[in-house]
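Complex shown without one protein chain; remaining protein chains in place.
So that you can tell them apart, the chains are marked A and B in the order they are listed, and the count of residues begins at 1 in each.
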Amino acid sequence: MPVYILKRVAYAVPVALAVSMICFLLVHLAPGDPLSLVLPADANQTTIDATKAKYGLDQPLPAQYFLWLTNVVSGDFGTSIATGRPVVSEIANALTYSLLLALIASVLGLVVGTLLGTVAGYWNGTAIDKIASAVAISGVSLPHYWLGIVLVVIFSVNLNWLPAMGAGESWSAERLKFMVLPAITLAAMPAGIITRSVRALVADTLGKEFVTALEARGLTQTQIFLHVVKNAAPTAIAVIGVQLGYLMAGSILVETVFSWPGTGLLLNTAILQRDIPLLQGTILVLALIFVALNLLVDIVQPMFDPRMKRG
Amino acid sequence: MSADTLASGNAMPLRASRGYWSGVWLRLRRDPVSMACLTVLVLIILASAFAPLIAPGDPSVGSVARRLRPVGTPGYILGTDELGRDMLTRLLFGGRMSLTMGILPVALALLIGGTLGTIAGFVGGLTNAIIMRAADILFAFPSVLLAVAIAGALGAGFVNSLVALTVVLIPPLIRVSESATTQVRSLDFVEAARASGAGAFTIIRVHILGNIMGPVLVYASSLLSVAIIMAAGLSFIGLGARPPTPEWGLMLNTLRNSIYSQPLIAALPGVMIFIVSLSFNLLSDGLRSAMDVK
Partner (left out) sequence: MMEQATTSSRYILEVAGMTKHFNVGGSFGKSRKVVQAVSDVSFRIREGTTLGIVGESGCGKSTTARLIMGLIGMDCGDLLFNDRAIGRSAREMKAFRRQVQMVFQDSSASLNPRMTIEASIMFGPMVHGEDRAEARRNAHHLLERVGLDPARFAGRYPHELSGGQRQRVNIARALALKPKVVIFDESVSALDKSVEAQVLNLLIDLKREMNLTYIFISHDLNVVRYISDHVMVMYLGKVVEHGPSEALFANPAHPYTRALLASMPSLDPEKRTLSAPIAGDPPSPIDPPQACRFHPRCALARPSCLAINPALFDAGPEHVAACHRSDPKSPYWTEGEAQ
């Protein structure tokens, strides 16, 4: 087992490096002089010279990358043009909000998706299955940013039950109210995806020969059901883990709709203000979290099913 | 003539056989859901394409005097937007941009990713390793984030989001076509084709493409719904289309301030995105089961 974990980690390191390389290149992808992209328009000559030296902008690209990477590893992501504050503190602040929202949304998506999927798969082909499948495909097809608007119209504008946007004043139970609508919105797509995967999985497992064998041995439906769940678990873990990563990174639209002060809103600010250092830093952090989550799935999955070990 | 030939040969009717694709089409035609979705999509695409001919008004001309008229207003069946422009007209014109930005990247990614994946699968070895590792790296990004990263760095605009979405959709298509090609390549009929002296290009064209087209197309069709939502999403956050271009995602954004006064109108562009995305999803499911026969 430790050897396997080491192998997975060893594979994730070059991937993380490649991800950082792409994030680094974003500045060079953007139209315009890199220097002007990372500095506010009114920067004085001293700042310009200092920045030039710091990023080695007169050196070849690989050298620039290594300088940038050294800075990043030591926690220096540059300075936000919009706020003038270090990018890293902006991200750290927003990350708490996003993590919390993504966590709640993925638990919600997981519970709803697993329930719907299991029910649909178990009663494969019945009316229950058809309804659950219809809900699932709607969840997958919904533009979630629009779903957010619709929920706001219903629950904030018409019923006045929940706040439409923002995150409240402080960390308190009151804040939970602000999270209900964004979490539901964010959970819709993963709930749909998980329903579809779990449904297929359960239906497929039920059709397997070993289930017939269990029936032949006289096991009760409940016992068989537990067997089926156990067999479907590893695949479910993979789906869920990857979904959490997508939620972390994909919350940009939902956070924009609800003005939830997470990394998504940060990205939106960066885009609107053309704040390239902030864009670059946020994307790097989110992508690295995604790589880490995938690694975690790869490590955890075989604990449930040793056959899943990838070479 | 020998027995096995005679026996089944006589039983075999003289009609011509049906090809694979006409068989798929026949099964798809029998599925009412797929046909309904296809009809809806064709209607929306045609209506958008011929928007200048059928739209009741001008998408860019509004009037402060008739801002945010409700749905059902005479002359403005679907009401007017925050600048007093006719909603029906803008939805029809908006489809041109939204559909193009959703469908074109999938087509381009199919072309580029499909070609790279087929080459990787057929040639194997180092070529395969290079192409597949490159795809892995792009896969390390969640798709929405990668699209936002590229479009965000390039800045708003049609071409920029087209590039961003295409880049995001290429790696999954590389993977699917690579694995399909690898499977087909090892079959004896490819060996037989090589034994007859055919070159790599001919073998890919005649023997590989026909056999990987099915699964790859089904996969690409499932990406259409994702691409439509993502494309409109990019416009929604200020990338992609720029005002006053009518585009569903952008319209959704600019109408956000009107959800208190005219919630129905503010929701309309999203309804269009939802209908199109749902239809693509259901059609893709239908296509998959129509192909899933031995």
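One rule holds in what follows: a contact is a pair of C-beta atoms (placed from the backbone, for glycine too) under 8 Å apart; a residue touches a chain by one contact, two chains touch by 3 or more.
What you are looking at is a predicted structure, and each value in this text was computed from that prediction instead of being measured.
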| item | value |
| --- | --- |
| Touched by the hidden chain, restricted to displayed chains | B |
| Interface with the undisplayed chain - residues on subunit B | 1-5, 8-9, 12-14, 16-17, 19-20, 187-189, 191-198, 202, 206-207, 210-211, 294 |
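By definition in this document, only the chains that are shown with their structure count from here on.
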| item | value |
| --- | --- |
| Inter-chain centre distance, subunit A versus subunit B - centres from mean C-alpha coordinates, in Å | 23 |
| Sites on subunit B touched by subunit A in the complex | 136-138, 140-145, 148-150, 152-155, 225, 229, 232-233, 236-239, 249, 252, 256, 259-260, 263, 266-267, 269-270, 273-274, 277-278, 280-282, 285 |
| Subunit B contact footprint on subunit A (complex, rising order) | 15-16, 18-19, 22-23, 26-27, 29-31, 137-138, 140-147, 149-150, 152-153, 157-158, 245-246, 248-250, 252-253, 256-257, 267-268, 270-272, 274, 276, 279, 283, 286-287, 290-291, 294 |
